[in-house]
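The complex is shown incomplete by one protein chain, all other protein chains being positioned as in the whole.
Up next, chain A:
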Amino acid sequence: MELKEKLISSFMAFEERVDVDSDLHDVRTEAFKNFENKGFPTKKEEAWKYTSLNTILKNDFSVFPKKENAVEFSEVKKYFIHEIDTYKVVFVDGVFSSFLSSTTHDGLDVCLMSSALTKPKYKMVIDEYFNKVANKEESLTSLNTAFAYEGAYINIPRSKVVEKPIEIINFSTGTEAALLVQPRNLIIVGENAHVQIIERHQSLNDNPVLTNSVTEIFVQKRAIVDYYKIQNDNLEASLIDNTYIAQKEQSNASVHTFSFGGNLTRNNLNFYHQGEHIDSTLKGITIIEGKQHVDHYTLVQHATPNCESHQNYKGIFDDKSTGVFNGKIYVEKEAQKTDAFQQNNNILLSDKASINAKPQLEIFADDVKCSHGCTIGQLDEKAMFYMQSRGIPQKEAKALLMYAFSNEVIESIKIPAMKARITKIIAMKLGVNMGFDL
């Protein structure tokens, strides 16, 4: 059975399980209709020109895992930022693991989407925010909405500074031959509140996994959100990450995406401005090899005056790996005094690696500052010889250059333990044992 057909029958089964009388049911049904009409995106669509899901969709994915799987903390400790105390919302094969999690309702909500979607006390919040910034036209987002049931629900009240970071981790154990998981996260950050969130998807064995994740983030007035995505999964794991961020006036939101592994990774990262003096930051480091594929598809919708956006993506591609960077900046007529910056630098380490980079600026206001720069190059041979002549071996010299190349992004990581972790992963990726204390 084709995956789409399977999803149609699964949706009917799913509907029976959930409350069909709720408003939510209408949202899900409408979303499913949109998916049914549009189907999975193909390379014929401009937005998916360089990324094909065909091969992945041939897997016979289970849509609901058949049994709950226990995972020992010792087995997965390394995937957490365990050096520091954090809140944790952990899922195993899409099912919440209370054992691995550390949630709270004390002064803030760090808990489960399934509770938020079903318990009456959350109804007002859900009505106001659920599926409100997610793109209702986008078929994979619709597919996620149709099956939206589990994920992290985070609600930070006004003026709350959350002292420890929140980790959202999705493990897949591979007990299913192939698994489709669709986490749905809702994050609301109240006025003047401040929170740091780390998200990770991690497969624990070699069976294929496809994650189609949707995260909606609402950043209220003057709130600050720092969001980090660690994508360092194994070669059978594919990820489609759809993140939608709505920002109110004077808020500051940043998303750092570290794409170091996986089979196919597609990041749809969307920022929408709903007030003046907003600051948005989108940064990423991609280091891949083999036949891996990473596609960054970003959108910043400047709809209001006096806002800033800063994009900086670095990519290093080895072997036959492929990358895509499509960065869209849309400046509406009202959005005067916009300051939008976009930079995308790439290094190809092999003749067979490739990157398709496409900055896309659509500007309808006349008093704006928009700039973009894109480079694709090879490793600087002169710099290599210079470093080697000082006694730094070729491999280490290469690693140091790669690290220096990525450093602009690394240095803006605000959680020191996270920064140390990323540095360590990069050293591992580059096959060197050295501290990059730059």
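Heads up, the rule we're going with is that a contact is a pair of C-beta atoms (placed from the backbone, for glycine too) under 8 Å apart; a residue touches a chain by one contact, two chains touch by 3 or more; residues count from 1.
Keep in mind that, in the parts below, contacts and distances are computed from a predicted model.
Per the UniProt record, the absent chain's protein name among "ABC transmembrane type-1 domain-containing protein", "Iron-regulated ABC transporter ATPase subunit SufC", "NADH-quinone oxidoreductase subunit C" or "Na+/H+ antiporter NhaD/arsenite permease-like protein" is "Iron-regulated ABC transporter ATPase subunit SufC". Only one of A:125, A:178 or A:392 touches the absent chain when the whole complex is considered: A:392.
Only one residue from A:24, A:223 or A:400 touches the chain missing from this view: A:400.
Although one chain is not shown, part of chain A still touches it, namely residues 380-383, 385-394, 396-397, 400-401, 403-405, 407-408, 434, 437-438.
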